[in-house]
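I am attaching a structure below and will ask some questions about it afterwards.
All protein chains of the complex are present and in place, except for one that has been dropped.
Moving on, here comes chain A:
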Amino acid sequence: MTGVLAIAEHRRGELRDVSYELIGAGRELADDLDEELHVAVISGQVEEFARSLSKEGVDVVHTVPDGAEFNHDVYTQVTEQLADELDPSVVLMPNSVNGLDYGPAVAARLGRPLVTDVVDASFEDGFVATREMYGSKVETTVEVDAERVAVMIRGGEWPGATGNGDTEVREFEADIDESAVRTTVTGFEEVGGGDVDISDAEVLVSVGRGIGEEENIELIEELAEALDATLSSSRPIVDNEWLPKNRQVGQSGKTVTPEVYIAIGISGAVQHVAGMKGSETIVAINTDPNAPIFDIADYGIVDDLFDVVPALIDEFEG
């Protein structure tokens, strides 16, 4: 029996890390159910992908060669057909930008309850998930009253599968209804180029929502100058166009690994942390002692940035 059907993710010829995390999570759930873990990889170089996905704990990899790149209409149709054939207890998908573009449609088409952005899960008497709410301020337990569920997992929460396994590879012949493919991907665009590459900086002074007003950015620029550091920011600052896109650290911006990362007025939402947790030393300045940024900080100051930053500038310029 197929306990779990996990759908791998790739982009522009490469499997994304979450594919291996889906195997990790999928194996745990399949063990809870005492059933098999199947992985499907759709579009692109599927044979090559299948070799990489043949990890310990994966019983079968299904290859579906239709299409070159991700197209949600193709992914939705194929996943629906695979689920109809395999009847897994769990259809497991990534809570990525592309996952959000087909996972909810799969759940709707299959009539399965959907749990998204899952950070922990088990399937014993029933499916139970852990999710965050209110910008990661709280965690919640969600129980599902159904034997068949659709689940989307957050990246970075499960260890990625490593050991190679003795996995069977099967080609799945999907029946694609071309008239139901109503979106066309016409290309990709790299954004955030320009005058500076924050991923090269050794010291980053990073500013977040706590700065309040555009004119206050100047204060942080002054600090960056005093520390001979590069200025970066979290998403809201770029959304407000207070700094250009090439300064954005996080999931949709740049991933940075400087020697020192100073987060000022940044709460530390998971999307931001994903882009800077590899920094050597992390310093956080924030008024909220419970802000998640302190979970990953090495040094912290719980105080008003408008008091601390001027004092810090004095220290280096005085």
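Criterion: contacts are C-beta pairs under 8 Å (C-beta built on N, C-alpha and C of every residue); 3 or more make two chains touch, one makes a residue touch a chain; residues count from 1.
Here is the rule we use: contacts and distances are computed from a predicted model.
Visitor: Tell me the UniProt protein name of the chain this structure doesn't show, selecting from "CbaC protein", "Protein FixA", "Dihydroxyacetone kinase DhaL subunit" or "B(O/a)3-type cytochrome-c oxidase subunit 1".
Guide: In UniProt, the chain excluded from the picture bears the name "Protein FixA".
Visitor: In the whole complex, not just what's shown, which of A:M1, A:A68 or A:A108 touches the removed chain?
Guide: Result: among the candidates, A:A108 touches the missing chain.
Visitor: Looking beyond the chains shown, say which of A:D34, A:D125, A:E215 or A:E241 touches the absent one.
Guide: Touches the omitted chain: A:E241.
Visitor: Pick out the residues on chain A that sit against the missing chain.
Guide: Chain A touches the chain not shown through residues 11, 70, 72, 76, 95-98, 100-109, 111, 113-117, 131-146, 152, 182-192, 203, 226-229, 235-236, 238-241, 245, 248, 251-255, 259-260, 281, 283-284, 287-288, 290, 292, 294-295, 297-304, 307-308, 310-312, 314-316.
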